[in-house]
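Complex shown without one protein chain; remaining protein chains in place.
== chain A ==
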């Protein structure tokens, strides 16, 4: 602080602004997508207890892994008697998708002075729901407050869902299949339109449509790598579109 020559009340004010942006991110816990994610975790608690994973283990998994598909794969591997190495490979394959997601998210989230360690810490809270919400809303947050905003959003989302799993596990809540079917349908329905709405330019729409259409084709050819290959193939289609659009605009 001495180097910057700022009076200390400026620093106080900055901290207060940061905290209020953190709270504003945290308050998204009552938004529709956050509630939808909680319903998905209601289903996960049931899945864990069916497969002999204890309450403490299930909540630990949710908080430390924070990616629902990875958690489901891990429980599947445990139930299937996989070795530690085999389970790690299966989980690793399902989590590769986080790499391009985080790589696209970081330029949105970082401020001019954000440290790498802050980004590494915050990256843990990036999963599909937080990614879609962040890509949609970060552009409305001042640059230097975005990490605080996302910290509020991501940490609250993770802790609340960990709690949801614990509570549902204890209550061992059981719903009729119709309710579960309706709950499980909320996630794709929400993702479909919120991802569409988060787009700033046409390339995101092209990527989305090509991903939706390519997935069933790729799934039937290479089910083990379907998501990864869909990402790569959809990316190639999109870049071809971007180049064609640029060429027709200039020529």
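We adopt the following convention: a contact is a pair of C-beta atoms (placed from the backbone, for glycine too) under 8 Å apart; a residue touches a chain by one contact, two chains touch by 3 or more; residues count from 1.
Note that in this section contacts and distances are computed from a predicted model.
Its record in UniProt calls the unshown chain "Branched-chain amino acid transport", which is the match among "Branched-chain amino acid transport", "Tryptophan synthase beta chain", "ABC transporter ATP-binding protein" or "Cytochrome c oxidase subunit I".
Touch with the chain that is not drawn comes from one residue among A:26, A:45, A:74 or A:151, which is A:74. Looking at A:87, A:138 or A:157, the residue that reaches the missing chain in the full complex is A:87. Touching the omitted chain from chain A are residues 32-33, 36, 43, 47, 54, 57, 60-61, 64-67, 69-72, 74, 77-78, 81-85, 87-89, 91-92, 95-107, 110, 116, 119-120, 123-124, 126, 128, 131-132, 177-178, 180-182, 184-197, 203-204, 206-212, 214-216, 218-219, 226-228, 230-235, 237-239, 242.
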